[in-house]
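Every protein chain except one is present and positioned as in the full complex.
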Amino acid sequence: MSTAIMPNHGEEAGQAATGISATRPGRPAHWGDQLFRLLLRAAGLSLVVLVIAICAVLVWKALPAMRTFGWRFLVTSVWDPVAEHYGALPLIYGTLLSSLLALCLAVPLGIGAAIYLAELAPMWIRSPIAFLVELLAAVPSVIYGLWGVFVLAPILRMYVQPALSRTFGFLPLFQGPPYGVGMLAAGIILAIMIVPFIIAVSREVLLAVPNTQREAALALGATRWETTRIAVLRYGRSGLVGAILLGLGRALGETMAVTMVIGNRPEISASLFAPGYTMASMLANEFTEATSNLYLSALIEVGLLLFAVTVCVNALARLLVWSVGGAVAGGRE
Amino acid sequence: MADGMFVRRLRAWFGSMEVLHGIDLAIAAQQVTAIIGPSGCGKSTFIRCLNRMHEVVAGARTEGQVLLNGADLYAGDVDPVDVRRRVGMVFQRPNPFPTMSVFDNVAAGLRMNGISRNGALADKVEASLLQAALWDEVKDQLDKSGASLSGGQQQRLCIARALAVNPEVLLMDEPCSALDPIATAKIEELILELKRRLTVVIVTHNMQQAARVSDVTGFFLMGELIECDQTSRLFTNPTDQRTEDYITGRFG
Partner (left out) sequence: MRFQLRRIVNRVMNGLAAASAFLVVLPLLLILAFLVYQGASSVNLDFFTHLPKPVGEPGGGMANAIVGTLTLIGLAALVGLPLGILGGVYLVESRDPRLPWAVRFLADVLNGVPSIVVGIFAYTLVVLPMRRFSAVAGGVALACIMLPIVLRTTEEMVRLVPNSLREAALALGIPEWKVVLRVVLPTARAGILTGVMVSIARIAGETAPLLFTAFGNRFWHQRLDQPIAALPLQIFAYAIAPYDDWHRQAWAGAVVLIALIFLTSLAARLATRGRVRGAR
C-alpha cells in the first residue's frame, strides 16, 4: 500500500539503473522496438495528459463562479442556493477543524504504534499487527460511515458528550446539545481512517534509519526509549512530519464517512458538538441538486479548492518523506 | 584503578549456530589488547559480548562470564544499559548523529545521564574533544553538523562521544578500516595516548596495525582463541602453527 510512497532506487540514480535502457545504450534499430517505445511513451503521456486535464476541467468549470464572487468566495459564510450567494468559509472551516481534530487523535497514536512496530515489539507480534493495520486501511469509507451513524453517534450522544459536558462544559468547545452527529464524530471517524496511513509511512521512515545510529546510542549506555528518541526519531523527524502531512491530505479529501456523521449544516461554531460541513461532504450532498449553472460552478470551485489544497499538502509530504531515505550525508547503510 | 576484564568460558550463538566456543581471555588494565583473525572468525562477535551489544540482535545469546573489576557483567541483576556506559564502543564506520552538532554529539551521553547545566556540559565536551585529539580542529565549529566533518574527524568525534561518559574500557571494532592512512595514523597515535587512562580492546584485520599499537594480541580462528601473548612475542615467535600460518599470510 505505501511502498509506492518511498522513492525507487532508480529515481535517485537519475538515469535508470535497471531496464533495457541500462543494458543497451543507443537508438533502437528494429521497427518493432520503435513502435513499442512509442506505445509505452503514449501510455506514460496519457497519465500526464489526464492530470493536466483534470486541473484544466476544474478551472474551466469553476471560472463563472470565480469571476462572479472573486476572493469573497473564500471568506463569506453565506451559502444560499436560492439567492445564489455562495460563500465557502463554513466549508473551509469545517474541513480544517475536522482534519485538525483527526490529527490530534491520530498522530500520537499512529506514531506511537509505528515506534512500537519498528523498534520495540517482539518479532512474532510485528507481522500480525502490521497486517491488521493494513486491513484497517482497506475498509471503505462508506462502511466507516455506516458504523459511525449507527454505533459511534449514539454512543457519543448518550454517554460521551454528556460526560464531556459535565466535566468540561465551561469550555466553548464542549457546549451545546449532544446530537451525537457533528464535528466530534467526524473528527473521531477521520482519525480512525487516517491512522493506518500515518502508521504505515512512519514505520517505513523509522525502518529507513540506519542501524548504526541505533548502535551508536546503545553503545553510549542508552535505554531503548532513549535510543529511539535520540537516534531514530531525531534522524527521521522530517519523514515523520511527512507522514503526518500525508495523513492530513487524506483527511482533507475524505468524503463518505464524514458526510454521514457531520450533520451537514454549513455553519461555523466553536463547539465540537455542533454539526458542520466539509468541502467534500457538500460536494457529495449537493452536486446532484445543482439547478443552475452558477450553482454548479460554485460547487466545482469548491472542488478546485479541495484539489489545490490536497495536491500541495501531498507534494510537501512526499518531499519530506523522501528526504529521510538518503539525503543525509553518510546516512546510507 | 580498574584491574582489567576477565573473560571466562564465553560462548555465543546466533539462533542455533554457535559462533564462539568457550573463550578464556585476560584483558589487562591500561593496556591495548588487539584481536586479530581472518574474516568470520568471531572477533567482532567477541568484542560485542564485552559490552553486551551482542544480545541486542534478535535470536542472539551468550553464556559464560565477563568480569570487570571482579563483578560479572552478565550477572542476573546487572542492567546491560549500565554495562554499556562503563564499556564504551567505537564502530567500524563512523556514526555521528547527523542531526546534531559536534557539541551535541559529544554531549549526547552526558545529557542522558542528567548533566544539563551548560557550564558543566561545555567543560566536559571540551575535555572529551581534547582527549580525542579533535579539539583544536573543531573548537570554532562546535555548531556544525556532526556529519559535516571528514571521515577521520568523524571517527575521532565518535571516540570523544564515547569518552564523554567516562568508560573504564574502550572497545574499538576495526575503527580505521574506513579511513585513509593519514587519519589512521592519527587514531593510532590517539590509542597510544588513551591507554594511559583506559583499557583498550581493538579488533583489527590489519596485522601491522596490531603490531604497532597493541601490548597484547589474541588470535581468533573459527570461534576459538588460538593463542594470546605479548604482541612482540606473538608476531616473532608464535606457539601455535595456525597462528604462524596466519601471520605469514598462508591463509587470510
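Letters A and B name the chains as they come in the text, with residue numbers starting at 1 for each one.
In this text, a residue touches a chain if its C-beta (ideal position, glycine included) is under 8 Å from a C-beta of that chain, and two chains touch if they have at least 3 such contacts.
Treat the numbers as computed from the prediction; the structure is a model and nothing was measured.
Visitor: With the missing chain put back, one of A:146, A:173, A:241 or A:268 would touch it. Which one?
Guide: A:146
Visitor: Pick from A:65, A:102, A:243 or A:256: which residue touches the chain that isn't shown?
Guide: If we include the chain that is not displayed, A:256 is the one touching it.
Visitor: Which chain B residues would touch the chain omitted from the figure, given the whole complex?
Guide: 79, 81-82, 112-114
Visitor: In the complete complex, the non-displayed chain touches which residues of chain A?
Guide: So the residues of chain A touching the missing chain come out as 1, 3-6, 8-11, 16, 18-25, 28, 30, 32-33, 35-37, 39-41, 43-48, 50-51, 53-54, 57-58, 61, 108-113, 115-117, 119-121, 129, 132-136, 138-147, 149-151, 192, 195-196, 199, 204, 207-208, 223-226, 228, 249, 252-256, 260, 280, 283-284, 287-288, 300, 303, 306-307, 310-311, 313-315, 318.
Throughout what follows, only the chains that are shown with their structure count from here on.
Visitor: Which residues of chain A touch chain B in their complex?
Guide: Checking each residue of chain A against chain B gives 123, 210, 212-213, 215-223, 226, 230-231, 234-235, 237, 328-331.
Visitor: Which chain B residues qualify as touching chain A in the complex?
Guide: 51, 53, 56, 58, 81-86, 88-89, 91, 93-100, 108-109, 112-113, 147-148, 154, 158, 161-162, 165
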